[in-house]
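Starting off with a structure, shown below.
Showing just some of the chains, left in place.
In this document, chain identifiers A, B and C correspond to the written order of the chains, with residue numbering beginning at 1 in each.
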Amino acid sequence: MIDYKNIDDNYKMKNAAVFLKNVSMTFGLNKALDGVDLAIMPGEIHGLLGQNGCGKSTLIKVLSGFNHPDKGSELYINGDSVKLPLDPDMLTKYGLSFVHQDLGLVPSLTVLENLRNVQLFQSGMKINWKKEKKAAREILDRYNIKVDVDANIESLNQVDKAMISIVRAVESIKGRADGKGILVLDEPTVFLTKTEVDTLFRLVREVAASGLGVLFVSHDLDEVMEITDIITVLRDGHNCGEAITAETTKDGVIEMILGQKLSSFVKDTEEYEYKEHPDVIKFNNVTGETLRGVSFAVNPGEIVGVTGLVGSGFGEIPYVLFGANEIKGGTMEIHNKTVDLSSYDMKKAVNDNIALIPADRPHKGGIGDLLVEENVMMQVHKKYHPWMLQNRSMRQKAEQLNEKYAVYPNDVRLNFGNLSGGNQQKILLAKWLQERPDLLILHEPTQGVDVGARQAIYKHIDKAVKHGTAVVCASSDYDQLVQICDRVIIFVRGKIVDTLVGHEITKERITQLCYNSN
Amino acid sequence: GDSSSSSSSTAGSSEAGSAAESSADVSELQAKLDAYKGLPEFDTAAFEGEAFDAKTAMAGKKWLTIPGTSSNPFNQTICEQICEIAGKVGFICDLLDNQGAAEEHIAGLNSASQKGYSLVDLQAGPTPETLGAQIQECMDAGVKVVTSHLTGYEQEVSPISANMGAGYYDVAQLLSDWVIVNAGTDAKVLVVVSEEITSTLSMENGIKDEFAKYAPDASVDFVNVAIVDWGSKCQSETENYLSAHPDTDYIISIYDSATQYIVPAVKSTGSSAKIVAYNGTPFAVDYVKTGDIEMLLGEDLQTIAYATVDFEMRTALDMPIVEEPTLLRMWTSENVDEALNADGKCEYGIGYGDSAKLAYESLWGLS
Amino acid sequence: MADNRSAKVNMRGGGVSGFIQKYSVIIAWVIVIAVFAVTSGDLFFNWNTLSLITGTRSVVAILALAVMIPLTAGDYDMSAAYTMTLANMITVYLSIEKGVNVWLSALIAIIAGVAIGFVNGIFVVKIGIDPFIVTMGVGTFLAGITLWISNKTLSGTELAPLQNICIGKIFNIQYIFFYCLILMLVLWYMFERTSIGKKILFIGHGKEVARLSGVKVNKVRWGCLIASSTLSALAGVMYSGVTGSAKSGSCNDFLMPAFAAVFLGTTFIKPGRFNPLGAFISVYFLETGIRGLSLLGFSTYIQNIFYGAALVLAVAISALIKKKNIKADKAKKMEALEAENDRDKKEQKSVKSST
């Protein structure tokens, strides 16, 4: 065990596996990092925490050489002072290995090419494909990942993708001759189920035990408390605290992250009872790629959670209901009419006043290189005379929304892509909720959103519900389901196995149903 | 770089010796021009070639004729007629369609000996130097390679079995004469040329010499636009010139295909310049009809085709070769109706008479 | 919430360099005009030159506006110039060789343009092939069709009515310039003020997002390809009016200048975005340079050199200014933050002492 008491900067410079000192990083006008220090000692599992947009990923990308930090930033690896921005060669030289937030895989290339990319990049003039293939198969077998080495990454599900990224990172530093290096995991668990998380943690402990440093980023505080030795918390690009995990509590960590006590969103407490509302929205016999003749209903003013394991089909629900996926069949009863979902499309969905906030924010949610105002007003052109758009009043409206949804930085003329995940999600909520949808479909609405912003998002959803919006929330975050849902529908293998109502909804019960029906 | 497209050369300054000609000579020019108003006549007396029995001599021969580019109907039509005439004489002639790319000509030459051609006719194509290796290969294999309608009589090219010249120099003089007669000896003239064409040099010389001789006070400017750039640059270059020189009297378009761009340039700048041109392409004859071109020197494609066949048969048969005549007619609004077919449309080969055809056929013993 | 503490910060580059970026090409235009006016005096600086610049090459402006539409939606239309040539050929061929009324001929040419866009759309949208390849292939195909219609240069008096409405002049400026101006304004309005314009923009920057926001991405892309081909055909019809003739291959060389103008147009007015005004001004900026150099007596080769150099340098300078702006902004922001930081630190201290 490391004796954290006697560690000062001087010691870190000489001994840390990685010591980032006084790192600053500015994007446009936005100072994402401001003099941050972070030291990872050999053999330690270091948690890096903080709200969305506090600069965690930015810091990691400084370490990987992707970001070019401001002058004055310093980096020490194993006692060597290393020039910033980091030269890509240094990654392999010093054994820096990453699982980036967006996984760092190339979807259009094969599993083999992705898994072995570092080796391929180093094999000079003579790549031996037989050897590489054998090595790749061996690795996949060892970690029990059942995919074809020649399949394209884009044909895999999220879990396999994440596992490949993780395994790649672990393999590339395990058994290094000098026994040095660090493994950086930027929110590796968001796509994983409990089983894979356990596998991951076993790996991480092995890596740390072999004397390598590990940097672990997550918004899931339970995970952080379980796996890390020490945590560093960032707030708005500053260091705002460091604590030895064993000596702190979850609430203490939350307070460090937020700078204040958490005022959790709390649902109305009275007992919930399901009664069919006259304006109920019904789905009948929905059959898609994995869904098998599923039927359920949502009342106005009700939040229905749908969940299950990956591959159970619950992830298909949001897109099927919105007409975004081609499906075999199924109908929806809405506004006193019945529509055929197999010939439904997104334009009709929007006309029927349905809103969808997808999980894949950068590719499906918002457009990164358009302005915030353009993103937030994307849906409402009809109201501003489609043949004579009133740009000024649209901007005013966008500014109001930004204010109301507490988006930071508060400037509607920034590019959407420059905001952090949580703020992007607020903008997407504003984009759709101003339309006062009758049905709001959410897919992993707080994935990668920090604890603070999460509560704000819940409050906005709740407000819409109070105004009579029906909500379907597809999520694998059981805490979230417990916190906000009136009913939770559990999917197994494309079918509904059970529906929990009101106080029946507990984390344990959901977990049990998801796994045990298998 | 050696290019200077707008080489403003006031003709005559270099040739002071002939600068003393008086305006009396100008009426001489008028008479010279008048000779081209009517149907052209093949001058049998002046033709030096001997008669021969073409049918027997040419039996079993096989020719390939390659137009400079099939996308130029002028070239294409001549080659088609060559093959037609070959049919009449009684030997085989194939036409190689192409779009004017060097490698297409090369491919044609490469396959010539293997396909058993005895003669390849390069009709108004690239200069033979650019095909040197392939032509040499053909000649080594016993295939005669002849260039036609490519150079002035006075120009030489190599390597080649024989080169049939044409009267480009004289044509250029005639165009200049028209300008001098109609705009006086102090005429302001723009000449639009494409210097990458071999015969351009001959025509440029003809124009320079004629102005030096008869109208040393005239200002003659040359604007060079390569044929490939005509679409994007010919019109704007002409416009620019006219805009900078609003008092231009005449534009000489040495190849009348360029008038497609010169006529609209004159219109869009509102210039009062008149246009004279050479070739006799149907659409240019149309411009004569509409008055957009004042005078067009037309050459008879049929005569060219006959002359080419005559020249090349003599080459093929190792007979002495002779200078083939170029029959010209001057088209103006006065006589342009004679260039139209029954539908009132312009077409190749109308309005030049049959004298050349008859003369050649009797030389060859066909009639 | 903690993250909303700072007041609204103006993130866009203002000041001198921002102004320069926004009006870069216009400034360059003024400089070019001034240089020509000084060096060639009256020869350049007269109404005649204005007439030249706004004249013939306006067809390039139409073509540029045409290709800009699918470009905004993220699709290259490499067939545009070939469509233009074909429309030119159809107009002239039908009216001259087939005796069809010239207006009807022009209409048929434009309908052919619509059809070409439709076919491009089938391959791009229905089958899902990269538009660059499809339009390149279709373009080559159209070149063949044009050559098949006629390998001759066609012209005749039948085109006179079309010519009159193209090259007639008002204030010494050819009518065609005003058509281009109107077209530019219409497109500007469309992109700025209509929801269809916004939809095209969304598609160009994020197809999936647009799709999931209820935009019929495929339909709109298809529409953009049709618009491009139709306007290209219009350019071909106008070209028939301007030159009064047609020839296979006549307009193929306009593709590069058109794309050049569109990309140059992204460096100013609305930097980073395709915009009709930028493209329009770029066409005439480049045209001014070329005309001026030609009037100064430069050979035709200087045109290419000027065109290429102007395009690359303008885009490069714009990129460099942008980089500089960002740096300048950084400095400003840092100062502003410094003050806030101090405040924060005090707050933090109080938090720490309380834990």
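Keep this in mind: a residue touches a chain if its C-beta (ideal position, glycine included) is under 8 Å from a C-beta of that chain, and two chains touch if they have at least 3 such contacts.
Model, not experiment: these values are computed from the prediction.
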Checklist outcome for this item: Expressed with the labels used here, the whole assembly is A x1, B x1, C x2
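Rule of thumb we're sticking to: only the chains that are shown with their structure count from here on.
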Next on the checklist: By the document's touch definition, which label belongs to this structure's chain graph: line, ring, star, complete, or other?
Outcome noted: line
Checklist entry - If you average the CA atoms of chain B and of chain C, how far apart do the two points sit, in angstrom? => result 41
Checklist outcome for this item: Separation of the C-alpha centres, chain A versus chain B, in whole Å, is 76
Checklist entry - Of all the residues in chain A, which ones touch at least 2 other chains? => result none
Checklist entry - Of all residues in chain C, which touch chain B in the complex? => result 43, 48-49, 51-52, 55-57, 147, 151-157, 163, 167, 169, 174, 242-245, 247-254, 257, 290-291, 294-295, 297, 299-301, 303
Checklist outcome for this item: The residues of chain A that touch chain C in their complex are 26, 28-31, 34, 51, 53, 235-236, 238, 240, 255, 258-260, 322, 324, 345-347, 349-351, 356, 358, 360, 363-370, 374, 378-379, 381-382, 386-389, 391, 406-411, 413-414, 423, 452-453, 456
Checklist outcome for this item: Per the touch rule above, chain B residues touching chain C in the complex are 3-6, 70-73, 76, 224-226, 229, 231-233, 235-237, 239-240, 243-244, 246, 257, 260-261, 263-265, 267-270, 281-283, 286-287, 289-290
